[in-house]
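This structure is in structure tokens; I'll ask about it shortly.
Only one protein chain is missing from this complex, and each of the others stays in its spot.
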Amino acid sequence: MHFPGSHVLSIAQFQRQDVDRVFAVADAMRPYAHREKITRVLEGAILGSMFFEPSTRTRISFGSAFNLLGGEVRETTGFETTAIAKGESLYDTARVLSGYSDVIAMRHPEPGSVAEFAQGSRVPVINGGDGANEHPTQALLDLYTIRSELASRGRGLDDLRIAMVGDLRFGRTVHSLARLLQLYPGIHISLVSPPELAMPADIVESARMAGHRVVETEHLETGISGVDIVYSTRLQEERFASAEEADAYRGRFRLDQQIYTARCEPNTVIMHPLPRDSREGARELDIDLNDNPNLAIFRQSDNGVLVRMALFALILDVADKVDTHARPVNWFTERRF
Amino acid sequence: MHFPGSHVLSIAQFQRQDVDRVFAVADAMRPYAHREKITRVLEGAILGSMFFEPSTRTRISFGSAFNLLGGEVRETTGFETTAIAKGESLYDTARVLSGYSDVIAMRHPEPGSVAEFAQGSRVPVINGGDGANEHPTQALLDLYTIRSELASRGRGLDDLRIAMVGDLRFGRTVHSLARLLQLYPGIHISLVSPPELAMPADIVESARMAGHRVVETEHLETGISGVDIVYSTRLQEERFASAEEADAYRGRFRLDQQIYTARCEPNTVIMHPLPRDSREGARELDIDLNDNPNLAIFRQSDNGVLVRMALFALILDVADKVDTHARPVNWFTERRF
Partner (left out) sequence: MHFPGSHVLSIAQFQRQDVDRVFAVADAMRPYAHREKITRVLEGAILGSMFFEPSTRTRISFGSAFNLLGGEVRETTGFETTAIAKGESLYDTARVLSGYSDVIAMRHPEPGSVAEFAQGSRVPVINGGDGANEHPTQALLDLYTIRSELASRGRGLDDLRIAMVGDLRFGRTVHSLARLLQLYPGIHISLVSPPELAMPADIVESARMAGHRVVETEHLETGISGVDIVYSTRLQEERFASAEEADAYRGRFRLDQQIYTARCEPNTVIMHPLPRDSREGARELDIDLNDNPNLAIFRQSDNGVLVRMALFALILDVADKVDTHARPVNWFTERRF
């Protein structure tokens, strides 16, 4: 991966040294995200935020990350029905829209569409999720969170022990995370799901090929014992044939404080790509975990801003200039929690 | 009310000295809103504008106010169906979204929802309207307008005489304004409505407890005689069981120039929360009042920007720094009217 001017379409583009570089830059973004100072390094730059499928968090996370570097955001949300209905090719759309910005963050419901768009784009494109295919910034922020949480425990990523829990069949984030982990040696992966919602076989196989130890189980209590990270997921009910079919699996693996105390090691980190389902009957992560300091789900979403800032800084080649354009913060910045 | 870092959820948070402070800061914002100079005091700060219910004016008024202080705006409009449908709690939504900004302005159709959101928010939240419950910035801009208009007549707020006209039952703005006026002594309130659309009894009672003289009438001509302010309102037809039921009240209290000349004192100020209904059959404020210099309805909406700038400045604790970061304006700023 050569960053300046590169598209970010897939985690397959990243070697370990690339990930290390992203994470080092993300670390350097902390003082800005935490409002200890501001930077104007991207003053005058424009992010084209093209969310052809709604995703409030991802969209605002990208936009805020760009603002934090000093740039402006021009946004499109909702399906671009007009031009599509008029028969415009994605190539033409890209050629036109890429004339309006310096970098594009794009989400689109069709797998492969972001890569196709990138072929017509004059400026770098970051994939913000293309259907069931890829969501590389989510995988990077997940791994960055694992790294940060373990670092505060004096540990590195090598020999990580992680449990992935829930709907491992349709959950895009666990697929990408499992793939990204293959850059690291000695990972132990514990997969907890009903057999019908198991991790796709090709991902399990390639993890094993990478030297990872992968164990599959249907039992939450077994699966989360002896791990550093529990990565819980929501039932992707929108991918099931009917609500009834989804109901059969709803609430199957509920982690609460009692089970955590009984089964997890004292510092086991709890993660989730969010949103978590807090409705009666679902609750894959009970709200009684909110007071558990190892619940990292909100730090995880905060880290998304750092990782996206890092990607923008690397793609636009300003990582080494961010501090040069730093200024003091004028306003009240104390935050709750 | 302790401003730096505070949420602004309800007018009940405001004591008279707080209102005085907001209004003093709003006064100081005039040169910026009038483009005599610009300020960059909030350069690098991000407003999260979360309008889960549409409201073009309030949304843009908040956004422009923040821009005028030098900050950036990241916006969400429309109901956040995705995460709700996936079972996310408002607490989780707040924890996540508040990680992307320095302050949040939020509107939501459910009464109490903004306060609930604020409990999960790491940054200050300003209520931009939560259903039938509260819309504190509207009440503040209304009172600020009354104060400004009277000041140009050499008068203060004490002993104010105000007529509130129209749908006083469902009109949220008159409820809040009546409550806010209880901070001031000797107010005379003339309530003009059909009995079925009368001001709720608890508000009338608490006004009287505060020492206000409250008179209720069904007759416009009587009600608007001898007042400083006529505050007219639109029929909140969306709150009626049917259009037919609303029609029974439509156009009941129409103020036009003829009635104004006949019944009002020469300098009586005309206000309205807008939008006014200009359709044949409604016209609570006739367009022939557009040339009346006492028609303050557009100054009222302009004042909304000043009041919102003041709240941002106080909450983010930059009120005393705004002028330090002032710069000259480069562009043509002459305005019509």
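Every chain is named by a letter (A and B) in the order it is written, and numbering of its residues begins at 1.
The rule we apply is simple: contacts are C-beta pairs under 8 Å (C-beta built on N, C-alpha and C of every residue); 3 or more make two chains touch, one makes a residue touch a chain.
Not measured: the values here are computed from a predicted model.
Visitor: Given that one chain is not shown, which residue among B:115, B:132, B:259 or B:329 touches it?
Guide: Of the candidates B:115, B:132, B:259 or B:329, B:329 is in touch with the missing chain.
Visitor: Who touches the missing chain here, A:42, A:146 or A:168?
Guide: Of the candidates A:42, A:146 or A:168, A:42 is in touch with the missing chain.
Visitor: Of the residues in chain B, which ones touch the absent chain?
Guide: 35, 38-40, 54-57, 60-61, 63-64, 67-68, 70, 72-73, 75, 234, 274-279, 282, 287, 298, 301-302, 305, 327, 329-337
Visitor: Contacts of chain A with the missing chain: which residues?
Guide: Where chain A meets the chain not shown: residues 4-5, 41-46, 48, 72, 74-76, 80-83, 86-89, 91-93, 95-97, 99-102, 121-123, 315-318, 321, 325.
Everything below uses one rule, namely that only the chains that are shown with their structure count from here on.
Visitor: Could you work out how far the Cα centre of chain A sits from that of chain B, in whole Å?
Guide: One centre to the other, that is 40 Å.
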